[in-house]
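All protein chains but one are shown at their positions in the complex.
Chain naming follows the written order as A, B and C, and within any one chain the residues start at number 1.
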Amino acid sequence: MSLRTVEQFLSGLRDGREVYYRGQRVRDVTEHPELGMAARHAAIDFQLAEDPKLQELATRREGNAVYSTYYHIPRCTQDLLDRSKLIETGTALGGTLVLLIKEIGTDALFALMRLLARAGETQALERVRTLYRRYRDGDLALAVAQTDAKGDRSKRPSEQLDPDLNVRVVEKRSDGIVVRGAKVHTSCSPYVDEIIVLPSRSMGAGDEPWSLAFAVPVHSPGLRLYASDFLHGTDDPFTRPISTKHKMIETLTVFEDVFVPWERVFFHDRPDLAGSAALGFVEYHRFTAVSYKLPLLDALVGSAISIAQANGIERAGHVRDKLTWLAGYAETVRALVELAALRCEIVDGFACPHVFTTNLAKWTFARDFHRAIEIVQDLAGGLLVTGPSGADWDSSEVRPVLEKYLRAAWPAERRLAMLNLISELTTRLYGGYQAVLAVHAEGSLEAEKMAMLRSYDAKRAQGLAMLLAGLASDEK
Amino acid sequence: MSLRTVEQFLSGLRDGREVYYRGQRVRDVTEHPELGMAARHAAIDFQLAEDPKLQELATRREGNAVYSTYYHIPRCTQDLLDRSKLIETGTALGGTLVLLIKEIGTDALFALMRLLARAGETQALERVRTLYRRYRDGDLALAVAQTDAKGDRSKRPSEQLDPDLNVRVVEKRSDGIVVRGAKVHTSCSPYVDEIIVLPSRSMGAGDEPWSLAFAVPVHSPGLRLYASDFLHGTDDPFTRPISTKHKMIETLTVFEDVFVPWERVFFHDRPDLAGSAALGFVEYHRFTAVSYKLPLLDALVGSAISIAQANGIERAGHVRDKLTWLAGYAETVRALVELAALRCEIVDGFACPHVFTTNLAKWTFARDFHRAIEIVQDLAGGLLVTGPSGADWDSSEVRPVLEKYLRAAWPAERRLAMLNLISELTTRLYGGYQAVLAVHAEGSLEAEKMAMLRSYDAKRAQGLAMLLAGLASDEK
Amino acid sequence: MSLRTVEQFLSGLRDGREVYYRGQRVRDVTEHPELGMAARHAAIDFQLAEDPKLQELATRREGNAVYSTYYHIPRCTQDLLDRSKLIETGTALGGTLVLLIKEIGTDALFALMRLLARAGETQALERVRTLYRRYRDGDLALAVAQTDAKGDRSKRPSEQLDPDLNVRVVEKRSDGIVVRGAKVHTSCSPYVDEIIVLPSRSMGAGDEPWSLAFAVPVHSPGLRLYASDFLHGTDDPFTRPISTKHKMIETLTVFEDVFVPWERVFFHDRPDLAGSAALGFVEYHRFTAVSYKLPLLDALVGSAISIAQANGIERAGHVRDKLTWLAGYAETVRALVELAALRCEIVDGFACPHVFTTNLAKWTFARDFHRAIEIVQDLAGGLLVTGPSGADWDSSEVRPVLEKYLRAAWPAERRLAMLNLISELTTRLYGGYQAVLAVHAEGSLEAEKMAMLRSYDAKRAQGLAMLLAGLASDEK
Partner (left out) sequence: MSLRTVEQFLSGLRDGREVYYRGQRVRDVTEHPELGMAARHAAIDFQLAEDPKLQELATRREGNAVYSTYYHIPRCTQDLLDRSKLIETGTALGGTLVLLIKEIGTDALFALMRLLARAGETQALERVRTLYRRYRDGDLALAVAQTDAKGDRSKRPSEQLDPDLNVRVVEKRSDGIVVRGAKVHTSCSPYVDEIIVLPSRSMGAGDEPWSLAFAVPVHSPGLRLYASDFLHGTDDPFTRPISTKHKMIETLTVFEDVFVPWERVFFHDRPDLAGSAALGFVEYHRFTAVSYKLPLLDALVGSAISIAQANGIERAGHVRDKLTWLAGYAETVRALVELAALRCEIVDGFACPHVFTTNLAKWTFARDFHRAIEIVQDLAGGLLVTGPSGADWDSSEVRPVLEKYLRAAWPAERRLAMLNLISELTTRLYGGYQAVLAVHAEGSLEAEKMAMLRSYDAKRAQGLAMLLAGLASDEK
């Protein structure tokens, strides 16, 4: 049990995995200009564990052995607070972009262990535990593939024209199963070691073939990753201070008759477990999500305050009003994240963030994110889309003009640096990426609302209403 | 040091105090139909301390002596959580209406003690302490008069046509001062023992006469209370299940040359202390406020769920959406109240609720309260304003008609009870009262926003923005 | 064909009608303190027709005969603009409360005539026309009873435990039908001459008994009106400047085996007509509704501006921001009302307000009304609920105190008059009444949204999207 270096992590990715980018098979993801940048962004995870100032947060010891804090099963409130802090710290180092190569995988592992323990599925539980120890001890990087391609949203898996639109078992063999189908939105898959596959919805009778969970190495034969090029763009750190250094890649993850040996199958043909697995995962994962949103929110509030100063408008009434709203929005999310840990429920030795509070945090974050973007753009001004390029700034002929005319209460260089950060965060591709993530990642706004209503304990409120109305609570 | 009974409290109010109601001097407030009801509502405070189930929460011991928990100076997080719980419990027993006869007074006392200790005003501090002990040991009831009549809001106290529009010192004598002027919105003053008077704003040079704080018994000569009759109405518990039992009274509180002996003067001629006293008070008092809003929010959520069931619409998509919003709104306020205590700052032995978080809670409560009202009215239906009266229900001729035609998924009796509760909470006088309080009590929404921005610590957020923009934080 | 006087109208109400108020049968509604006030409020309709300055707007001529403009069938845009102006004018004279004794009835008549003409139901059409001429020529006052008691909202009429929860035919005779059941929220019924009864929803096979429309005189045997006392209250024009003079009454309208002769039956056993009748009515009636909301909106904007001046805050940034929002809100509704007339569709000689635009106006009004209330309360201040009573003001002892201390940038008398108007409009019973009407009258917000989506013509928008996406519109 020991930690890997950045180099060990990167060299582990050169294993013949089948990754496609912009129509081309990628031979070595670490050498690829875009995928390699994403891999190096993820590798901050390993740097962090080597940083003397962060080691205490980032690593845990068991006897002489040391392992990544991410793999530490949360047993109490403090474990959850530490985990949240670590996620926030990594994301801040990642320039507001989450690292995610251990966060999401451990969310899945914790959820599976809890579920199978509660369900009394001892054999399956043992399989998860064995893999968990292998991952932890090998300091592996993990992705989770959950959202199926789905097809027509108004139909169940079995009703789709093509049964492969949701990942399913196509063959059962003595040594394992063969799976086919596709998952979408799989983050980081091109540059992790293993992928954990979970169902994306509750299942019922007739849905047996689609009711399964398992894990596979990324280099498994038949596993093909089609990477999105969304953050692709010409290099220009002047106007893209974040995304020229930090990047996350999602894939369409296709299982073309991939063989999965039994020891990697957590369950199959189990509609009764599918929904709980999906739900149990997001209960951990939304806590991860709201933790990693915090640096993004801080960056928005901080850049809004800075640009108001830079433009010389920070004392105007409407500006103060907008800054107050921004601070209130960001700090409400932060408060709810903290409280989700403080209110955790400890069951069977697993500390789970308080479900309602976690969803409340996520809902608060998601439903006002676009309003936050609007305010920051409002304070920054039109130069967000009419400002100069890095080439302009580098030109000895043009720069003096910019320095003369684009200064305000701050010199042009500092003001443009802040404007470009804001343009990146709110207006350019990275801003669009974060905006869509706000609405869709870790479950849509609608999914969060359903989770909130499901986990809301109405007893106290309805009891009081009944009492005030002079009614007994138990009759109808 | 011992607790008073309800009867002792009420008999203490028969002291010749000068109270006016609907144009008439009131001889005995406890006998008055409206003021008496308000006094008995407030007296729940004393009942609570006698209730074996609540004694542990409501009382504290010091040696053999016992005193009301309200008078316990918060020294730690748990003290604040207990205080918040007690306020919430009293308010729930008060049918969503706060009791307030010790809450607000102790908010003022704690703030004054903190302020004078920090300012090194030892003599003044000792005066406050002496009064504090007398109040605590005598289990007295207190009001706080803060908001001045003010006059033209665009002018300072000294610029008003009439200098009495803000309470001021008109004479200094060897044994004390004489004060004149008026305060508005003084809650509970007709049925408490003493009134603490605080400045309502920051003061500057030239504002000396208006920069004072003191305490007086309600029966002080020259002190006149003009009570509002806002919740006045014909008795009908059918449609007014709360306000026929529970009531709070505010007064225009006029100081017609009231003499205040030195031992009751905390400071005067001190513009430098005025703003801090005003602010320090609301720092405690907004925590009281958000604590006592919780039962109101619970009542709204609980009645919304109940009426959705009663009407048979609780499974409709838009209804679930609205219930989710309501629960999310109410629970965000509750979460922030809890966190304001958990994040408390302990200075000089005083635990003070976290200022930013408290204001965040209050702002969250206030800015969406009308939206909550709208949703509850939406779910309840038009019968809120077209439904039957209590006299209809009592009529043997009419009731069977109502029973036949106003049933839905619940029988008419239960459905009407819930509808009437909602009408009271959202649509009738009590609803209007709570709506205006949401916007104005304990400082307006605009005041909360200013407090938020003032107490927001921008360091982390701005530091991150600077880092991401490649700028050093310390240069400009 | 001639106009009636106020006295003729009132005396026509003394016809033995069966009206109940607060549990008591009312012998003469015109003599009753509350119902009589409501009747006199409605009678403004007749005063208006006599007012020389308003006659041109309020009356129409046909040869030598004169009749109320309300009965004029709109044939063109100008007719709709005139009708809207008349409704607005009457409502402004009614102190922001609509008169409604001809508006709603003619909405129903126009809709029935259009529907039956289009459906080729010549006999039924002739019945409506005959009644229409009788009403117009006799200058009668009409109510419309549409919303059924309904029972459990999750069930259809035929599924209810009690079939009478929706009005239905219980017997067919050679000379007519016998109906039983109850309608709720019937406005003005105690003081009109006739009631038109319409279905409240679309019907299907199995719903025949509930699929009917007819008209009856209010004094029909078996017709019982149970009036709500919602705006009931002690007289005090100081704090209730509107509702001590103006009142509208709604009833639970019970048909206890009421006989309806054939010439008054528009259709029965016609599920195919029920939905169209319901919808056709609201298409006219929502235009009436948005027209009569305009004075209420003006009163809110105007009182907000006035109280900001009275308090001396009208130049503060946040105050200007709020006044701008209020003006923008009110004027958007006004603009859409105007445009709904300008865009009217003329079919078979009937000009009908543009359906989508009318619903857009109603939706705009309804979804932000509570926000408007909040803003006006915010600008007015806490005196809305802590201010003096009329008795205080009338007291020679108290009034000087109020005059001294409650002045601001305006003298106390003027400031209090404006505060009391605002309290009435936003905070007291009348405010609650209007708030619930905003959400529920003329169809709930949800109903408006459905009507909007149904009447939205997506062709232009979707055509452009298809073109931009490079797709042909007609394939899928």
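In this section, a residue touches a chain if its C-beta (ideal position, glycine included) is under 8 Å from a C-beta of that chain, and two chains touch if they have at least 3 such contacts.
Model, not experiment: these values are computed from the prediction.
Visitor: Among the options C:36, C:95 or C:443, which residue touches the chain absent from this view?
Guide: Here the residue in touch with the unshown chain is C:95.
Visitor: Where does chain B touch the missing chain, residue by residue?
Guide: 316-318, 321
Visitor: Hey, which chain A residues sit against the chain that's not shown?
Guide: 20, 22-24, 147, 149-155, 161-162, 164-165, 182, 184-185, 224, 226, 228-230, 232-234, 250-252, 254, 311-313, 315, 318, 369-371, 373-374, 377-378, 381-389, 391-395, 397-398, 401-402, 404-409, 423, 426-429, 431-433, 435-437, 439-441, 444-446
Visitor: Across the whole complex, list the residues on chain C that are touched by the chain not included here.
Guide: Residues 92, 95-96, 241-242, 295, 297-299, 301-303, 305-306, 309, 320-321, 323-324, 327-328, 330-332, 335-336, 338-339, 342, 356-357, 360, 363-364, 410, 414, 417-418, 420-421, 449-450, 452-453, 456, 458, 460-466, 468-471, 475-476 of chain C touch the chain that is not shown.
The definition used in the following text is that only the chains that are shown with their structure count from here on.
Visitor: Average the CA atoms of each chain to get its centre, and name the chain whose centre is farthest from that of chain B.
Guide: It is A whose centre lies farthest from that of chain B.
Visitor: In whole angstrom, how far does the Cα centroid of chain A sit from the Cα centroid of chain B?
Guide: That pair's centroid distance is 43 Å.
Visitor: Could you tell me the distance, in whole angstrom, between the mean C-alpha positions of chain B and chain C?
Guide: Those two chain centres are 39 Å apart.
Visitor: What's the distance between the Cα centroids of chain A and chain C, rounded to whole Å?
Guide: Computed value for the inter-centroid distance: 52 Å.
Visitor: Please set out, as single numbers or ranges, the residues of chain B touching at least two other chains.
Guide: Expected reply: no residues.
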